[in-house]
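Only one protein chain is missing from this complex, and each of the others stays in its spot.
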Amino acid sequence: MSPDTLAALSIRGIAKRFGSIVAVAGISVDIKLGEICGLTGPNGSGKSTLFDCCTGLQKPSTGRVYAQGLDITGWDMHRIVREARVIRSFQKAVVFRALSVEENLVLCGQMIAFAGMASTFGVGPASRHRVRRLREQAGHLLELVGLSHMRHATAGQISFGQQKLLQFASMLMPEPRVILLDEPMAGVNPILIDRMMENINRANREQGITFVVVEHNLDAMKALCHRLLVLSRGELIADGAPDAVVRDPAVVEAYLAG
Amino acid sequence: MLTDAVVNGITAGSVYALVAVGMTIIFGVLRAINFAHGEFYMLGTFGAWWGIETLDLPYIVSIPLALIIVATIALAVGVLVMKRLIDQPFQIGIVATLGVSLVLQNAVILIFGGAYKMFDGGWIEPVEILGVSLSEQRILIVVAALAIFGLLELVVHRTRFGKTIRAVSQNIEACKVVGVNVPAVVIGTFVLGCTLAALSGVLTAPVTVSLYGGMGTSITVKTFAIIVMGGVGNVSGTLFAAWLLGLMESFVASYLGLQFRDAVAFTALIAVLTFLPGGLFSKRERF
Partner (left out) sequence: MATMQLHEVNTHGSHIYNNPRHGLRITGFVVLVVALAAAPLVAGEYQLHALIVSMTFLLPALGLNLILGYAGMLSFAQMAFFGIGAYSSALTAMRWGTPFWLNLIIGGLAAGVVAVPLGIPALRLRRYSFVMCTLGFAVIAQTVAKNLVSVTRGDLGLSQVPRPRIALWSGGFEVTGITSYYYLALTLAVLAVVAFLALVSSAAGRYMIAIREDETLAASVGTPTWHYRMIAFALSAVFAGVGGSFYVHYFTVISPTVFDPFYANTVLVIVLGGGVGTVGGVVLGSFLFVAASEALRIAPDLRMIAYGLLLIVIVFACPEGLLPLFMRKLDGLKGRTHVA
């Protein structure tokens, strides 16, 4: 079970137990560079926990995670973002509600613009210049996701769908190689869903970012993903082309039973 | 010296236990630390002292008088402040009860003056038990603590009020849904917890003899150390942790010096928080 050093993420035998609950029951899978990979499965099947184990929020009970050959198992969250450029979104916590829309983006870009810790304390012209650059970059991204008109609004006061778009834009600021999206379209109205899919596609095409997207909407998944994974009770029960996977009897069974 | 240290430790521990168990049940229903808890201990002492000095009552009568006074004050605080803490972030609880403690403590200083008072009452005749000589009051404290803990176990597990307290501690949302009067439970628990603290103060006064307005502060912080060590909501754990703290303090006071006594609680607290975040008697992290 050696890791695939070319894979964006190489997951090897990851399991996570909470007391007697087995949330993830030993999963091995490779996410190829440049692919948009869907991840679906009934509620409680371990999708979020798998993300947690890949991004350092939870330490896996067993197994290892590699990002392009780099063993990131057990690293702290911020280090995985900084050094492996694997970033994830959360289902619930979406944006920094007290900050303005623009400040949310600037904050997320600080990791690149102010790489050393000492530099974050600077207040001179050089720091101001860096922040100005981040603001420009933020303005550009806001235009792409269609939120330019809200750049000074407080993030907590815009609609939930808009917050999800802002969250998506924020995740592009730290120049990631892999983005793990946890239900980016749940609770979002259909127009914004289209916009979200368009954005994922564009980031994938133009910047070559690899995506893993957790989503229940199978139509959206078929349209968006190159490949679809299905989890049930912590186990990987299907992996393949979206059209084939949704017809797989085991998958239908899991959904009906789940 | 060794037996003295043990006896002192168990007595002091029983005093702490009575105060701490009140704080634990309040924390259970409200998820808020009562920073004014030591003030109710102090108020109990002052109530009895006032009864003895001003009304010329015997000690035995001044005990219920003090408890009634404190319960009334606790009721007022419960209605005005504690009820509003339901569902509030924890820092609100800290600041609000800190405010209550400042008001109570300084009101007492304002009314009775800041100087130390002498407590003249209680049963301080020494008696001999198993070759150890100790005052009747100390025996009373230990016996009272054991009796009250037994009684509390009964109340919490057998009575309707106790069952409601446990239900609210476990799931406040569900209790609201099924129509439990949560504010009333909170106020009732608060009054009960504060009255226990006051009882502890009244029983201890004859032993500690001197009293002053600021005496509650160190009680509050020690109480917190105890409930962390004992595990929150763990009634018997509270008793053992309190005895343990009493013994540790007593040994430190006898062998290292009295001045180090008040730092024991916090050293123990920091050690427990660092190495055993769930307390000495449970594995689960509760804070």
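Letters A and B mark the chains in the order given here, with residues in each chain numbered from 1 onward.
The criterion applied here is as follows: contacts are C-beta pairs under 8 Å (C-beta built on N, C-alpha and C of every residue); 3 or more make two chains touch, one makes a residue touch a chain.
Small disclaimer: the values here were computed from a predicted structure and weren't measured.
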{"item": "Touch with the omitted chain, as defined above, among A:5, A:62 or A:120", "value": "A:120"}
{"item": "Contact partner of the left-out chain, one of B:53, B:136 or B:262", "value": "B:262"}
{"item": "Residue among A:33, A:70, A:111 or A:218 that touches the chain left out of view", "value": "A:111"}
{"item": "Hidden partner chain, touching residue among A:55, A:68 or A:210", "value": "A:55"}
{"item": "Chain A, residues in touch with the chain not shown (by the definition above)", "value": "55, 57, 76-79, 81-82, 87-90, 93, 95-100, 102-103, 106-108, 110-111, 113-114, 117, 119-123, 127, 130-131, 152-154, 156-157, 170-171, 173-174"}
{"item": "Footprint left on chain B by the chain that the document does not show", "value": "33, 81, 84, 89-92, 94-96, 98-103, 105-107, 109-110, 114, 217-218, 221, 224-225, 228, 257, 259-260, 262-263, 265-267, 269-270, 273-274, 277, 287"}
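Heads up, the rule we're going with is that only the chains that are shown with their structure count from here on.
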{"item": "Between chain B and chain A, distance of the C-alpha-averaged centres to the nearest whole Å", "value": "50"}
